[in-house]
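Structure first, then comments.
Only one protein chain is missing; all other protein chains are in place.
Up next is subunit A:
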Amino acid sequence: MKKWTFGAGAVAALLCVGAQAATLDEIRACMDRNLVDRGALRDLSVAVTDREGKTHALRLKLYWKPSPEGEPRVNLRLLEPLAMKGSSYLLLQQGAQEQVWFHLPAADRSLHVTGKNMAEPLWGTDFSYGEIKQVLGLLYTGETTVTGEGEVGGRATHVLETRTDVGTSGYGRIVSQVDREACVLLKSEFFVKGDAPLKVLEADPASVLTLDEYSVVLDYTMRNLEQNSSTHVGLSDFTLLERLPERMFDPERFFEPFD
């Protein structure tokens, strides 16, 4: 097992490529190169500030391992709050299809969730089932076009617009800004309709790290403008797991203990 700890200094050097990509394919290819092509673990610290101004903390472990076909696979394990410990969430993507399973330890029951609830909030955060993968550097599923160039926090960006089915995703379009140099997602605005976004996901530009061939963002904040709430996601550790078992991404066994 190989482990990098961002911010702690013991980090492998990752390189960024394709900073000048201009077409959608080039941008996607550049972004994909930031995705680890083997097993990986990230520790996520999540702080939700609700509309009453109260803060709720969650700690999760995010296991990542692409399928043999290269499709994203994510397993989330809850560590805190303690009442939720052992709760698990599995996201598998097959082309444009996203499938979700979750496991409730108290009920000792796993469920395959399908259908039109991808826009529902996840675990008290401001992320929905569909939005959580954005922090991994994945674009929202839909029909995406490059609409121009922009800037976020002094960093030049490509501006992409993704049209989605509002009935399924909850949004009519998502406008994303991808860093031209590091190919990481710096900002996404989620529109139900009209010109006022419902939510805004923003990276802290100062937290963009480029090590070896990979670039990552360590801090994201999702703000729900309608609810006046926000969720901060901090990626503290990043560990490459050479032998992450397949059962972690098996709908029948994804909830079994790993470590």
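The rule we apply is simple: a residue touches a chain if its C-beta (ideal position, glycine included) is under 8 Å from a C-beta of that chain, and two chains touch if they have at least 3 such contacts; residues count from 1.
We take it that contacts and distances are computed from a predicted model.
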Among "Multicomponent K+:H+ antiporter subunit C", "ABC transporter permease", "Ni,Fe-hydrogenase III large subunit" or "Putative RND superfamily exporter protein", UniProt-listed name of the chain not shown: "Putative RND superfamily exporter protein"
Listed residues A:Gly95, A:Gly115 or A:Gly154, member touching the removed chain: A:Gly115
Residue, one of A:Gly124, A:Gly153 or A:Pro245, that touches the chain absent here: A:Gly124
Positions on subunit A contacted by the hidden chain, ascending: 48, 50-52, 54, 56, 81, 83-84, 87, 102, 104-107, 109-117, 120-124, 166-167, 192-194, 196, 226-228
